[in-house]
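Notes to accompany the following structure.
Missing here is one protein chain; the remaining ones are kept as they sit in the complex.
Coming up: chain A.
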């Protein structure tokens, strides 16, 4: 009676033939070159690239020399141009001062109310102005452009 009514239950059994073996051994990463090959390759690439760097460096040095020579060549001319403009501006400043302080009592051009800046110099000696004097007649925006560079450095 019990053998005829065998209910076939579903069971979680191993597959037929049993489980396959579980791989537990380490699988290291694939190494394309050995250690010495890497070092040799590094030295080789460094050698070739040093040679190319050396070729390029010669060109860089030539460029630097050229630029330096050019700067040295035009420096006196630029300095002379600046000095010319400086002298012209001194004249313009003097004229502006004469124009401005025409009606101020006691003021003489080039002095401070008649008192000369350097008493022991001859009257027509050039007294180089300070920054404030040179820019005495300028508009504020031009002042701002130069004051930080000039007074703080």
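Operating definition for what follows: a residue touches a chain if its C-beta (ideal position, glycine included) is under 8 Å from a C-beta of that chain, and two chains touch if they have at least 3 such contacts; residues count from 1.
Here, contacts and distances are computed from a predicted model.
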Notebook entry, point to check: What name does the UniProt record list for the absent chain among "60S ribosome subunit biogenesis protein NIP7 homolog", "RCC1-like G exchanging factor-like protein", "Complex I-15 kDa" or "Autophagy protein 5"?
Noted result: "Complex I-15 kDa"
Check: Which listed residue, A:29, A:73, A:104 or A:125, touches the chain dropped from view?
Finding: A:104
Item checked: Contact partner of the left-out chain, one of A:39, A:70 or A:130 -> A:130
Next item on the list: Can you list, in ascending order, the chain A residues touching the missing chain?
Entry: 82, 85-86, 89, 92-93, 96-97, 100-101, 104, 107, 111-113, 115, 117-120, 127, 129-139, 142, 145-146, 150
